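Let me begin by handing over the structure; questions about it come next.
A single protein chain has been omitted; all remaining protein chains appear in their positions.
This part shows chain A:
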Amino acid sequence: MITAVAWRNIWRSPLRSGIIIAAISVGMSAGMFTTTFTKGWMNQRLEVGVETEASHIRIQQPAFGENYDLKEYIPNSNLLTKEIAKTKNVNGVSPRLVIQSMIASAETGTGVKIIGIDPDKEKTVTNLYTKLSEGKYFEGVKRNPILIGAKLAKKLKVKMHSKVVITVQDASGNITGGAFRICGIYDITSGIYEGLNVFVRSSDLARLAGLKKNVSHEILVHLVNPEELDRETLLLKASYKNLKVENWKESMPELGYINEIGNLYTYIFVIIILLALGFGIVNTMMMVILERVKELGMLMAIGMSKARIFNMLMLETVMLTFTGGFTGILIGLGATYATMEKGIDLSNYAQGFEELGYSPHVYPVVEVKTLIVIVILVIITGIVASIYPARKALQYNPAEALRTE
């Protein structure tokens, strides 16, 4: 009965309760949608960073990463690749050659990182082959095909089948060059990566740089279950102590922080919204209590204990908060589901984001963990906001309260 009384009390003043519930709903729906939007945005960056750029785990010679020294390669990398590929939970392994060099078109030139790959094996560790905006993945050009990023193509003013010249310092220390023809242009909405990384066949690059066939500068490992990342990294570190084994969180720490910062940012945003709403709720409940002092006096007089009155008022506040909070969450989820298929195109407003690797076309996502945290925050807000008004109501003694007009 107390629950029924609390619920009906909320609707004594439908306008006042309606306004505060609407305010909570609007605030929470905005908070919820911002959360799913930010999550989608961050996930997209993470997906590009891990699935296209870094894969899960990278193995190099310890000194290679410092200055990309051509001679710091992993010998017999084919054997190593086969050995790792047999490991349980490994989805794919791909050896790579990585050389810092210059690339030049007829118009201009720039510094790039040339990545020599085995096109088939590379498909098992990154999804670069799915990111071509033009051309085909190492098809259509027989001799020295090269994949370049859309950003670089624009910079070099080249297009499909254009010829580019790559200049490298070979294993003997001599400057050498080779002509490559563009077989495909990839577009991963990461301007920096697109501008600095080109892909060629490792056999072509080894020949140009005078490297042996069976060597590589890094080996990428893709896992079946990314949740096992830390465990698999430790296992590989233990197995190959003379090599540098890093997972993407270690090799690209900024990517690892994206999720944490994204979560933190959205939680802070939601907490600020709830804090502001909390004051509104307290204010509303204080008005409610001031209007009902006489009634509270009557309840005390007829034998309702202070604890029960406190609980009833808390229940009212909590119900008010939950009604608005959960309506807001549902509206936010509705807006997310309505936009998650086609995404939200911000390209007219957010061109600079591409340079940082963030897509201007955002697909909001719902993450259960985040949803649970938001629901818990709403519950906490309801309970915390209810304490002060309920305590205030208990300050009256029955005779004093009954005298109130």
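By our rule, a residue touches a chain if its C-beta (ideal position, glycine included) is under 8 Å from a C-beta of that chain, and two chains touch if they have at least 3 such contacts; residues count from 1.
Basically, contacts and distances are computed from a predicted model.
Enquirer: The chain that is not shown, which UniProt protein name from "Ferritin-like domain-containing protein", "Alcohol dehydrogenase catalytic domain-containing protein", "Hydroxyneurosporene synthase (CrtC)" or "ABC transporter ATP-binding protein" does it carry?
Expert: Hidden chain, UniProt protein name: "ABC transporter ATP-binding protein".
Enquirer: Taking the entire complex into account, which one of A:Lys113, A:Lys237, A:Lys294 or A:His361 touches the absent chain?
Expert: Among A:Lys113, A:Lys237, A:Lys294 or A:His361, only A:Lys294 touches the chain that is not shown.
Enquirer: Among A:Val5, A:Ile192 or A:Leu234, which one touches the chain that has been omitted from the display?
Expert: Of these options, the touching residue for the absent chain is A:Val5.
Enquirer: Tell me where the left-out chain touches chain A, residue by residue.
Expert: The list for chain A reads 1-2, 5, 8-9, 11-12, 294-295, 298-306, 308, 397-399, 402.
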